[in-house]
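One chain of protein is taken out of this complex; the other chains stay put.
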Amino acid sequence: MSQVRRRSTPMGTLLGSLTLLLIWQVASMLLARPILPPPTVVVPLFLKALPGDLGLHLLASTARVLAAILLAVITAAPLGLALGQLPKLDRIVGPLVAIIYPIPKIIFLPVIYVLLGITDLSKITLIAFIIFFQILVVVRDEAAGLRRELIISVRSLGAGRRALFRYVYLPASIPAVLTALRVSVGTAVAVLFIAEQSLTSWGLGYYIVVETYQVLMYPEMYTGIMAMGLLGAALYVLIHTIERRYAKG
Amino acid sequence: MSQVRRRSTPMGTLLGSLTLLLIWQVASMLLARPILPPPTVVVPLFLKALPGDLGLHLLASTARVLAAILLAVITAAPLGLALGQLPKLDRIVGPLVAIIYPIPKIIFLPVIYVLLGITDLSKITLIAFIIFFQILVVVRDEAAGLRRELIISVRSLGAGRRALFRYVYLPASIPAVLTALRVSVGTAVAVLFIAEQSLTSWGLGYYIVVETYQVLMYPEMYTGIMAMGLLGAALYVLIHTIERRYAKG
Amino acid sequence: MTAPIIDIETLNFRYRDRAPIFEDFSLTIRQGEAWSVIGPSGCGKTTLLYLMAGLTRPDSGVIRVGGAPIERPRPRTGLVLQDHGLLPWATVEENTKLGFKIRGFYGPDGKHSPEDAEKDPEAEEALTRHWLSWLGIDHVREKYPAELSRGQRQRAAIARTLVLSPDLLLMDEPFSALDAPIREELQRVMNRFHRETGLTSLTVTHDIEEAVVLGEKILVLSDTVNQTPTIVDNPHAGDPDLRMGRQFLEQCSALRALIETRSRKEKP
Amino acid sequence: MTAPIIDIETLNFRYRDRAPIFEDFSLTIRQGEAWSVIGPSGCGKTTLLYLMAGLTRPDSGVIRVGGAPIERPRPRTGLVLQDHGLLPWATVEENTKLGFKIRGFYGPDGKHSPEDAEKDPEAEEALTRHWLSWLGIDHVREKYPAELSRGQRQRAAIARTLVLSPDLLLMDEPFSALDAPIREELQRVMNRFHRETGLTSLTVTHDIEEAVVLGEKILVLSDTVNQTPTIVDNPHAGDPDLRMGRQFLEQCSALRALIETRSRKEKP
Partner (left out) sequence: AQQPPTLRIALLPIPDVLPVFVAEEKGYFKEAGIRVETFPVGSALERDQLMQAGRIDAMVNEISGTASFNRETVRMKIVAVARAPKGSSPLFRILSSPGSKITTPDQLAGVPIAVSKHTVIEYLTDRLLGDSGLSTKEIVKKSVPVLPERMQLLLSGQIKAATLPDPLAFAAMKAGAHVVMDDTRAPLYSASVLSVSAEAWTGNKQAVGAFVDAWMKAAQDINADPESFRPLMLKKIRVPKNVRQSFVIPPFPVNTVPSRAQWDDVMAWMTEKGILKKPVAYGTSVVTGRFKE
């Protein structure tokens, strides 16, 4: 659970990216349709566009995703820990979560609009709302599975519920939160794709769907997708770095 | 990690569902807008519709989700285990996954249509493709974090890579796969919501978006949402049951 | 005679689907006494300790510790577990100071932390240093549990408990992974500590000599159901250096005979 | 003199950021010998065992086991670890049969499983029964590790190894959690087993008496760096019932003196 993982190296990342480009190139040659332009067309375009508008779209999306992740973590992690610790509470909340969880939250967009208005907060809330459940489930399962001896021995030092939370559950679940986050980053970015189509003129979702996909500018669309991949990968690396710092022993 | 969790009881599920209905009722009364009809309107409608077309939509969706989950698990779990065991491989595949993972796969739907034709297989592939990554990431992290003594002691009984896989990694990661699945079920159902809008006239996605949401038939839409919640909850319970059978000691 | 600190009354306990371990079992331990508990593997020594520590609930009967029925771990009870239970993400030093942190977290509320506990980082530091070096693990202070040998881990768990200056010390085979010189050293330390602080202690062990060295009273458990406790008075407790004496050896043989007759034959 | 089964040549090893444990360390163990390894806690006993089992790689030097340099665990080597390493999701019986399952999985390939290993469920069943009851854990056959006492877990780990009839047995403090009667019983079993099967064995222990009972040769490690091995010939190995004899006791004191001088002082 908490081993130091020296699994990402600059070399590996480079190799991985090259492999990806290779797969892409081959796929695009095999498909031979405008809907999948080759990286030889897209990558130069991407490099050219990044310092311009594309960079701004990327920034806007990054800010939204970060805010949403933050919001989701500070609400879901404590609740997940609590549910993991309190089987009785979980017996009621668990089924509730199980039912709400798979419902496409996008449905609640009008409700969010009514409550929060047409601000960026609505989008951020929507994204946070979606990844909230993913984090909740993973953290809860991890907290429920902690080794019994660990808990017993810390309780014997005088720890009650709160201290256990602070000194055992919380640090023990950091890896779980990070794993959950890694899973959720994908979802968060994917939701951007939907949430940014409206009520904004900045963000990769807007760029990809409205500015490029709808007007059939496929190479440009793929620069947007590349930016999304970049955003996801950067978040992933960020999480990895935090993980390495915390996951010891 | 591998404790028996007696966390879902019929009683708890009932209580949870009732709580949910209560929250819904109160919220709908507070909001007082057609976008959130109260359960007193929706539930009777749901019960009436379920034996009819709604039931068929639910069946179609269920079949797609189950097929997609199966496809994703049998591809992602072995790969995740392998990556967890082989840090060298992971150093290359890891970044690749990190980059592809957050890209909204829904964007590739046209590409998938072109490749696989407009059959149900396209939709199932898309859903499987999306949850593939979630399962991969969780399983890999779990496999990489197994207690060292466990591995060492089984290796000392003669186990090589394959036997370790079979007797340690595989059983040890069943809880992880199930946790991952619980997370993914939500995503899978949410993707249905998008994928079923096209090229089919059956499925909850089609029913909710095309037949009801789009034409503002909110009570009917909420019967569809209830069916989705039901589907998600049923999958959740299924996974839970499997988990209980496997997670021992 | 001093007041009882542990008072067990008609205790009943069994694990689900298993044979009962304690049946109408009563026992009184008085302030300042040094007890050891001995018995064959699987007889319920660890279980008894858990019960006294308030970590396991009896099926019926009452266990009073310091006058009050035990419902949850008592702040002044020190517990050293057989499975160590060190936090894997914290170094030896951080693990040792964990108890201080928890006390600081609650403040002196009398429930999680003794009422007279005061935050004094310097004293805490000094105590930590003192015990780590007494236990011979000062040089691995900065290491994580996974980087320790088993004996080092065991000593870290002891340090973690002793720094809190408990008035009742429950230890589950605390020295089982240690070599003879260190073990005897620690036995000496414990005996002195006991004499000087008036601490009540109860040490579970499977080592007959250790039981005789550490216990003024020795509780012998059997691996059939335990009803009336078998208690051996032991005037030979004290200095491990006496262990070559005739009386000491006789006491050991007597105990050993007791264990062997009280154990159900498990082997063919 | 029989052929060497373990041959360590100029071994060097240290954990990252730690002081070296072995430096140009050489040692030969011959077929059929019974060795014990003793030394203070943290001196490197477990580390040496891991090296010989092929679970840790030396920094330099070669370790040959059965003639070939050890690269990966050798199928006929039995290893009993200090941390047990039982599968938490399998019962005692399933854990005990795990080695058979693994052998069946590969078939007799000589790499993971001895070349002459044959699938024989009845024999496997009989062996399992035999060892479980010899070790006195037949009655917890159906239990999971979390439901066992520590001594029971330790015995389950021993059973798991012995059912595979190893020709070389490496054990890390195998009896440390067991009470005297069971321990002596097991020591007797091991000695008989050794005599009857010509097994080579190496037992790590921190118990001087155990070292003397089990080891025809006793390797004494120190917690400073180990260079030339200190090996004590011990004609007194064998029946634990002899442990009250004068010669036995003298051997123990000699060993003890050796350990104390060879240990770096860690305490103030």
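Order as written gives the chain letters A, B, C and D; numbering starts at 1 within each chain.
Keep this in mind: a residue touches a chain if its C-beta (ideal position, glycine included) is under 8 Å from a C-beta of that chain, and two chains touch if they have at least 3 such contacts.
Bear in mind the structure is a predicted one, so any value in this text is a computation, not a measurement.
Put simply, the hidden chain is in touch with A, B once you look at the whole complex.
Within the set A:56, A:199 or A:238, the residue that contacts the chain not displayed is A:199.
Counting the whole complex, the residues of subunit A in touch with the unshown chain are 33, 35, 109-111, 113-114, 117-118, 197-201, 206, 209-211, 213-217.
Within the complete assembly, residues 33-35, 109-110, 113-114, 117-118, 197-201, 206, 209-211, 213-217 of subunit B touch the chain that is not shown.
One rule holds in what follows: only the chains that are shown with their structure count from here on.
Chain geometry summary: the mean Cα position of subunit C and that of subunit D are 29 Å apart.
Taking each chain's centre as the average of its CA atoms, subunit B and subunit C sit 48 Å apart. Averaged Cα coordinates give subunit A a centre that lies 16 Å from the centre of subunit B. Counting partner chains per residue, subunit D shows two or more touched chains at residues 83, 146-147. Residues of subunit A found to touch two or more other chains are 2, 148. Under the contact rule defined at the top, the touching pairs of chains are A-B, A-C, B-D, C-D. Those residues of subunit C that touch subunit A in the complex are listed here as 50, 53, 55, 72-73, 75, 77-79, 81, 83-90, 98-99, 101-103, 105-106, 111-113, 144-147, 157, 160-161, 164.
Within the complex formed with subunit B, the subunit A residues making contact are 1-3, 5-9, 11-13, 15-17, 19-20, 31, 33, 35-36, 87, 90-96, 98-107, 110-111, 114, 130, 133-134, 137-138, 141, 144-145, 148, 175, 179-180, 182-183, 185-190, 192-193, 208, 213, 225, 228-233, 235-237. Contact residues of subunit C toward subunit D in the complex are 15, 38-42, 45-46, 82-83, 133-134, 136-140, 147-152, 155, 173, 176-183, 185, 206-208, 256, 259-260, 263, 266-268.
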